[in-house]
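My questions will all concern the structure given below.
Excluded from the complex is one protein chain; the other protein chains are retained at their positions.
By written order: A, B and C. Residues from 1 in each chain.
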């Protein structure tokens, strides 16, 4: 199984006529995702990469029965497009853009909720249910079907991390890029709940960083009696205090924002937490071994497969 | 019958500890209105004029089963108090204050609607269902029970007009001060619908002025085949163009705002429209005669009873 | 409160809306000190409509022509007002002029957005503009606006610019307490960009308590008013001078207008609209008398008040006091009615003051006095 999206999800691309929209529409289709059309107010009626282009979301949904959307528009008009999507009947909306004013992020999240929709973003590559559907622009070869639910605050770090997991034979149910901004469509806590409820997800991998409070929500989840095993990578040991590290939320203000405070909280809650991407695969293996000590031993995992650039796409979904 | 309020309405006064709130609470009770308590955040627990004072609307409603409120607070906090009222369970809210920012008037009206409540105001003396209940500070002696539904944009003009009607034996079902601001809780069109639906109201009296578009809504109503007879007084013949006459909406901008344009539209729609308060009673009589030509002739009405300051409180409600 | 173009454009600029780079000058001499990239537009800064048709906007091809235009414009009047300054802007290479505004409209339960594909000075003569009834500002939906625009605006790229501007204008109107934000023309330039070539912004004076700039503008406006008006405003009275000789002290806008109308019907001419309902205190009424006593054209004063909250026994006592103190000999006619009005007669008893029961009688007496005064 997977969460939020799968092979039945029917996608439109809002802003499909831009370079990024066009690239992503093609790329998502190549992955096997059901992309059923695009929306462009300025160029309705044309075809882009073989996709019909509709003037608005309502028209697109009426013609295609779309229920999911990825939105490639600048931050200046992002709120308007997200509101149009969720009021037009879209249930899963991905807004990857960054530089979004926080007020608009607040309104977006509220609009999604008010319409019973789920928003992923802003500031995310999107989400992927490997082998089923991809909503965003993460590099496809990094992912394989499997039993791990992955949550990440950072885009490229999630590619690196999933590439390593996949290379080590550790596939994923769904990888959710929750994004690096303080106000998120789906927060870490909510992503945890989604993956917790997914029967096929056997363990959860969380990719976090300094600043913000998401890591404490991970610790809270992991401390639950019914929690699934959790492994976590927290980056930013080398970051100085008081400087924003790219992400709006990646800033050490108080002690709770620091790497060491987060690592301690996670470890105390029973999370297999590591501070270096090189230690991620063993940590995940250890988390899985907690679950199934009889089937695997952490020593059998090699952290990186140097022999090939494209990782083995061998999943673990057969287990569940 | 009457509209919006009657002897079963249970009132609280928000802002009861101020001079105006205290005066009005006592005055409404003296009229026989069921005032069941007051609200004052700063002075809960005390008694004012024998009324219990609650800390908030929710507490007041829980203790008294109040369903109506008159709010005496300055414009700076008026929106907050109206929202508290309608979200606290109040169904009829009167906000008499003037000087309210139009944005707050917009939000007030929207809040009332969203909560299934009716707002009267801003910038109004309130409303009265003579002989039953009074929600506001109009002088009680000007009103008597009867068959006229009265709608007014202006406070003191409505006292003068109703004093004349009452003195002439023409009582009222309900007199609604819709107020002089452009955005109203109950608009002229909505007040017309309320009075139209009231079985006891036999004719409608509209008291209007230059500026704004309410008078055209009156004309639209009067032109309906099922309309009740309408008489109207429109003031402002002597007002110059382009100057605001006290009320935010009383300003002649375009031709449609002028006295003559409004009189013409009303007359065309069959309204008994006059331009002087001295002509009001004959006009109303004429409107009533349209309804019941066999019972009355307009000649029998004297416009003013000089013999006594307090008018005869002789109503016409027995007719219906 | 209608702002001048320059003040309106400052608000637009603050909200991230593109306006032409402009230079505000109060005299031709000040303009001489500025470097201008001619041709330029020289534009009268005056809070009044119809400026363009009245010659308040002039194209100047040279700096000398701009100075001449500034001198001429600064000497003109528009809607009775002298411009406070001229705004000098580069003359725009305009491909098309459209109309865009956001204003408060009761029929929309709040804000309405208006758009016309044909903007400019003749907007009022043409087709009625497209209308998007928004309501409260947070109900704005770009896709609704887009649907509406598509019915009459064929340029899809321009539509998208108007949609984005539309949100900006609604947020501006709401967050900065503007009753109207009108851009006419919104200019589509040769390079495809759009710029607010003019701005008519009306701010809500009632919001002065939460907007320091409105407060400051209100105070500045009041200072510019003639002295009696300024004094009335400072005392919370609403005064508008009219042409007649019957001074009117009243309470409530509707009642005041109704009395003005009756004065006319009685053959008199009202000298003013003077509404004391916002300050029905001894100080307020004293100020009202002082204003009318000092205005030579006022021959008689009619006090016409029908009080609700205003308790007429108190008013009667104040009137008695004022009549005893006051130096002016202008005759005063009273008609007080409303809450506690039955006590007025006993309060006036023995003072020589008479309170009319009927408004018509009081109006007739005042008009007669004025006529007699006019004949004398």
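Please note the rule applied: contacts are C-beta pairs under 8 Å (C-beta built on N, C-alpha and C of every residue); 3 or more make two chains touch, one makes a residue touch a chain.
Predicted model, so just to flag it, every value in this text is computed and none were measured.
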Touching partners, among the displayed chains, of the absent chain
A, B, C
Which one, B:83, B:165 or B:233, makes contact with the chain that was left out?
B:83
Looking at A:20, A:42, A:59 or A:223, which makes contact with the chain not pictured?
A:20
Contacting the left-out chain: of C:37, C:93 or C:212, that is C:212
Selected from C:14, C:81, C:243 or C:346 as touching the chain missing from the view:
C:14
If the missing chain were put back, which residues of chain A would it touch?
20, 23-24, 75-76, 98-103, 106-107, 109-110, 125, 136-139, 152-160, 163, 180, 182-184, 187, 207, 209-210, 212-214, 233, 235-240, 242-248, 250, 275-278, 304, 306, 309-310
Touch residues of chain C, complete complex, unshown partner:
13-16, 138, 168, 171, 174-176, 209-213, 215
Residues in chain B touching the chain absent from view:
41-43, 55-58, 76-77, 80-81, 83-84, 87-88
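Quick note on the criterion: only the chains that are shown with their structure count from here on.
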What is the shape of the graph in which nodes denote protein chains and edges denote touching chain pairs (line, ring, star, complete, other)?
line
In whole angstrom, how far does the Cα centroid of chain B sit from the Cα centroid of chain C?
27
Distance from chain B to chain A - Cα centre to Cα centre, in angstrom:
58
Among the residues of chain C, which ones contact at least 2 other chains?
none
